[in-house]
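A short write-up of the structure that comes next.
A protein chain is absent from this complex, but the other protein chains hold their places.
And now, chain A:
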Amino acid sequence: MEWASFLCENGPFHSGLVSSELIIVLVQLNINKISISLFQKYNESLTPENKSFIKEVVEDKYGPQAIIGGVTTYQQSPLKNEPMEKGTWFPGVRRTGVIARKIGIYPMWMNDGTKVFSTLLQVVDNHVIRYIPPGEFEPTRKSKKKIRYPNRFGCLLVGAESEDPQTFTKEYCGLFTSSGLMPKKVLGRFFVSPEAAIQPGTPLLASHFKVGQVVDIRGKTIDRGFQGVVKRWGFKGMPASHGVTKTHRRPGNIGSGGTKARVMPGTKMPGHMGNRYRILKGVEILRINTQYNVLWVKGLAVAGGTNSICYIYDTILPFRKSTEPPPFPTFYPEDLEEPLPDDIYSEKLHRFSSPTITFQDTK
């Protein structure tokens, strides 16, 4: 008897893990007794003994599976090679960024009672995979100017979210053999000064940033599909009544006529909207949780929907850069005598564990 199950709402299926509550879509068609399952790994027809053997090998190489900081990963062994020298900070040096996942938005309140929306960004299992010094590294986006200055930044390849090597191809896993790391789902390049180079295999944590620091966040905007001119470009449209015929959300005039008797290139028209990388600059960090590696940033305009990947950098805005040296080249927990507290708050932010806000009579 033919039957079809229901399709449940699901985010765009990309490399990110959504949540354990995802309902897997299973559409069973009884035509010629073929069953098609969507969103499943390729069926390699392994015997149960082979499957358990592969699992043993993976755990041998990368350590046992564990939940670290709220994320299922593998407890990986320490650095493969000898540690390299750490550089020293000076104003103007560019250090690495971090790959995070936007996990949600919720309100927080300042000490004067004003409400502020804060976006939560979780730094999921980041490791440095490779460093390419400036001499060897050629950025793919080259400037077309007459004078091209030699590239002064090295490239740091950072990966986020370890995953079982069985889900990737052999070629992709080859990227991680030199560092000895578990293959990562998400990769990102950060252009850093040579002084800020980091040993491959080093984990990057949320404490790479400080509370009160200003950052830039790059994310891919929500895919809105083919959209009209009113939503895409903010055109005003035409009135809903008063005799307007069949023209309520149309663009209206698209040319100037006369000598330029054509539609100019770049004219705003309906088309695909969203699914583009956009950078939000000048975002303040309000709070850091070191246990789950979560950053609370002020505002809710971070590009992307919930559970989407974003890249966090130190800000390039000149008047909002911090004058004090940040953890350089990154935060190493072994450098501190005492571990950092679980929750670090900005001074202006009201902690929920503090008593109720009251205002005093200034007289």
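The criterion applied here is as follows: contacts are C-beta pairs under 8 Å (C-beta built on N, C-alpha and C of every residue); 3 or more make two chains touch, one makes a residue touch a chain; residues count from 1.
We take it that contacts and distances are computed from a predicted model.
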| item | value |
| --- | --- |
| Absent chain [UniProt protein name; select from "Cytochrome b-245 light chain", "Protein MOTHER of FT and TFL1", "Proteasome subunit beta" or "Large ribosomal subunit protein bL19m"] | "Large ribosomal subunit protein bL19m" |
| Option touching the unshown chain, where A:137, A:153, A:292 or A:332 are the choices | A:292 |
| Residue, one of A:84, A:244 or A:357, that touches the chain absent here | A:357 |
| Touch criterion as defined above, residue of A:212, A:251, A:305 or A:327 at the omitted chain | A:305 |
| For chain A, residues in touch with the removed chain | 6, 8-11, 18-23, 70-71, 103-104, 106-109, 112-113, 115, 120, 122, 289, 292, 294, 305-307, 350-361 |
